[in-house]
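Below you'll find the structure, written out as C-alpha cells, and then a few comments.
The complex appears here minus one protein chain, its other protein chains still in place.
As written, the chains take the letters A and B, and residue 1 is the first residue of each chain.
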Amino acid sequence: MIEHRPGLTFVSHLILWLGIVVVALPVWVALVASTHPANAFAAGAVPLWFGDQALANWQQVLLGKDGDMSQLLRMTLNSLVMALGITFGKIAISLLSAYAIVFFRFPFRGAAFWMIFFTLMLPVEVRIVPTYQVVANLDLLNSYTGLTLPLIASATATFLFRQCFMSIPSELVEAARIDGAGPLRFFCDILLPMSRTQIAALFVILFIYGWNQYLWPLIVTTDDAYYTLVMSIKRLLSVDNGEIEWNQVMVTTLLAMLPPVLVVISMQKLFVKGLVDAEK
Amino acid sequence: MSVYFPQKWLPYGLLLPQLLVTAVFFLWPAGQAVEQAFYQEDAFGLSRDFVGLDNFIALFQSAEYFAALGTTLVFSVSVAGLGLVLALLLAVMADRVLRAAMVYQTLLIWPYAVAPALAGVLWWVLFDPSIGPLALALQTLGVDWNHYLNGDQAMLLVVIAATWKQISYNFLFFLAGLQAIPRSLIEAAAIDGAGPAKRFFDIVLPLLSPTTFFLLVVNVVYAFFDTFAVIDATTQGGPGQSTTTMVYKVYKDGFVGLDLGSSAAQSVVLMVVVGLMTIIQFRYIERKVQY
Partner (left out) sequence: MGKFALVSLAVGLATSSSVMAATQIEWWHAMGGANGEKVDEIAATFNAAQDDYEVKPVFKGNYTETMTSAIAAFRAKQQPALVQVFEVGTASMMAAEGAIYPVYQLMQDTDQAFDQDDYLSAVTGYYTDNNGNMLSLPFNSSTPVLYYNKEQFEQAGVSVPRTWQELGDVAQTLVENGVECGFTTAWQSWIQLENFSARHDLPFASKANGFAGLDTELQFNSPAQVAHIEQMRAWQQDGVFSYGGRRSDSASKFYSQECAMHMESSAGYAGVKRNADFDFGVAQLPYNDELIDTPQNTIIGGASLWVLQGKSEAEYEAVAAFLSFLSQADVQADWHQFSGYLPITEAAYELTAEQGFYEANPGTDVAVKQMTAVTPTEHSKGLRLGNFVQIRDIINEELEAVWAGDKTAQVALDAAVERGNALLRKFEKAND
C-alpha cells in the first residue's frame, strides 16, 4: 500500500462485497432452490432461504432414478473430453498461427490474419445448418472429432496471443538470433514459457466455452453415449407448460458449474501470479 | 516489432492447421450461407430460386430491421460499457486491498463458468414480475417492474443478465493488468504528490489501455454474437421488438423460422458491419493504445 487511507480502504471493501452479493445472487437462488421441493419455485415468491429437500434432490440427481451413477459419470466424462479437446486444440493451433503472424514476414500474411480474424464474426449457432452439412459430408457425426473441430475454428485465442507476442521486445528476438537460436528453439525456449500465463488464461476461457456447449452437441449427435452435462439441463428444461422440475434443474446446474468453477478458481493463482512474475 | 525470422516456408507450415480448420469448418459453411443470401429456398432444400438482391432489398425496406440495428447498438454499448466500468471498478478496489484480493477474486469470478442460457434462466426467475425476489423488491420500492410490457425494463433485464456473465471475465483481466503495473511507477507518482484519483487517470488507465482494448473487442463481440441464448431465455426479443438484436433476429428468422434466404442476407450484412467495425478498431483505436 502506497499510503494509508482507512476510509478509502473501507469503501473498497464495501464495494467489493456489494459486487460479490450481486454476482452471487443468481447462484444463491439456484443453491436455495436445490433444497426445496419442485413446486416451491412457482407458487408465491421464489424462496431465498434453504428448504429441507436438499438430501432428496441431490440424491435423485446424483444417483439417478435407479441408484446408478454411471449415466452421470459418462456425461461428465463427455463434457470433459469435449472441453479439453476444444481447449488444447485451439491453444495449439492459435499459438502456431499467432507466432507466424507476429514473428515472420511473408506474402499473404495480412490475408491470413484477416481470414482467421473473420471467424470471430459468425458464431456456430448462426451458420449451423451448413456447418452440419460439412460435418456430415466428412462423416464426422457422432464422433468426438465432429463435436470439437468445428468449435476450434475461432480467432479469440489467436487474437490474444497476437496481442501478447506483439508486446515482446524485439531485442529479445535479436538476441536469440545472435545466439544462433532458430525459430523453433525461440518458440519452445522463450516464447512458450513467456506466454504460459496467456495459455493459462486461455485454458480457463476455452475450457468453459467448451464445457458449456449444448446446441452443437445436440445437433451433431444422435447417440446418448455423447450426452454432456449441460445438455441434460437443457433436457430438464425442455418441458411444456410449467412442469419443470426446478429443484432438479438447479442441482444439475450447480453440478455442471462445479468443474468449470474449479478450473477458474484453481487456475486464477497461476494466471495472476504468472503475470506478476513476468513483470519482475 | 521490427525484427523477424527470415524463414520463407516455415510460417506457412505454422499457419496451416488453423487455416485448414478455418477453411473447412468456417469458410466453407459461411460461403454457403453467403450464397444462400441470393436465393429463396424452402427449408428442406427441395427447390431454390435465384432472386438476386431481393433478400437484401426486403431487409432494407423493413422498419423492423432498422429497429433491430438500433436495439443492437443500445444493447452492445450498454453491455460492453457497463461490463467494463463495473469490472474496472471492482478490479481497482481489489488491487487496493492487495492482501485480500485473492479472496475477492475467488468470490467474484465464478459466474463466468455458468452457461449463458442458464444465466438467462436464473435472471429471468429473479426478475419475474410475480415471483421474482428482485421484481418484488422493486415493486415494494414503488417501481412498477413488468418487463413483459415495458420495453426499457426488458432491455435492462437482458443487459444485466448479459453483463453479469462478462463482469468476472473483465475483472480477471483488469486485475491482472493492474497487478502488472510496476509499483515503482505508482509510488513515484505518489511521492510527487499525485492522489489516488490522479494516479488512476494519469498512470493506471493509460497503462491498462492494451487490456482495455482487448476487452473492448471481446465484449463487443460477446454482446453482438454470444448473447442470444440469454435473450432467448429471458425476453425472446420482446416486448414488441425492444430486445431483438440483429443476431437474435438472424437466429430467430433462420434457426427458428427457417427463412434461410433472409437470415443468410442478414448474416452477410452483419459480417460486413462487423468487418468495418474491426477495421476501424484496428486502424484508429489500436494505434492510440500504448504498449
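Here are some notes:
In the analysis below, contacts are C-beta pairs under 8 Å (C-beta built on N, C-alpha and C of every residue); 3 or more make two chains touch, one makes a residue touch a chain.
Since this is a predicted model, take the numbers as computed values, not measurements.
Only one of A:Leu8, A:Ala24, A:Ala38 or A:Ala181 touches the absent chain when the whole complex is considered: A:Ala38.
Of the listed positions A:Ala54, A:Leu236 or A:Leu258, the one in contact with the omitted chain in the full complex is A:Leu236. Residue B:Asp42 is the one among B:Asp42, B:Glu187 or B:Asp202 that touches the chain missing from this view.
Residues of chain A in touch with the missing chain: 38-39, 42-45, 65-66, 128-129, 132-133, 136-137, 141, 215, 218-219, 222-224, 234-245. Although one chain is not displayed, its contacts with chain B can still be listed: residues 40-47, 49, 58, 64, 128-131, 148-151, 236-241, 252-253, 255-259, 261-262.
Operating definition for what follows: only the chains that are shown with their structure count from here on.
One inter-chain figure worth recording: chain A and chain B are separated by 16 Å, centre to centre, where each centre is the mean of the chain's CA atoms. Those residues of chain B lying in contact with chain A across their complex are 1-5, 7-8, 10-12, 14-15, 17-19, 21-30, 32-33, 36, 86, 89-90, 93-94, 96-98, 100, 102, 104-119, 121-123, 125-126, 128, 131-134, 136, 164, 167-169, 172-173, 175-177, 179-180, 182-183, 186-187, 190, 196, 210, 214, 217-218, 221, 225-226, 228, 247, 250-251, 254-255, 260, 263, 267, 270-271, 274-275, 278, 291. Considering their complex, residues 1-3, 5, 8-9, 11-13, 15-16, 19-20, 22-27, 29-30, 41-46, 48, 92-94, 96-97, 99-106, 109, 112, 115-123, 125-131, 133-135, 138, 149-150, 152-154, 156, 158-160, 163, 166-168, 170, 173-174, 177, 183, 186, 197, 201, 205, 208, 211-212, 214, 230, 233-234, 237, 249, 253, 256-257, 260-261, 263-265, 268-269, 271-272, 275-276, 278-279 of chain A touch chain B.
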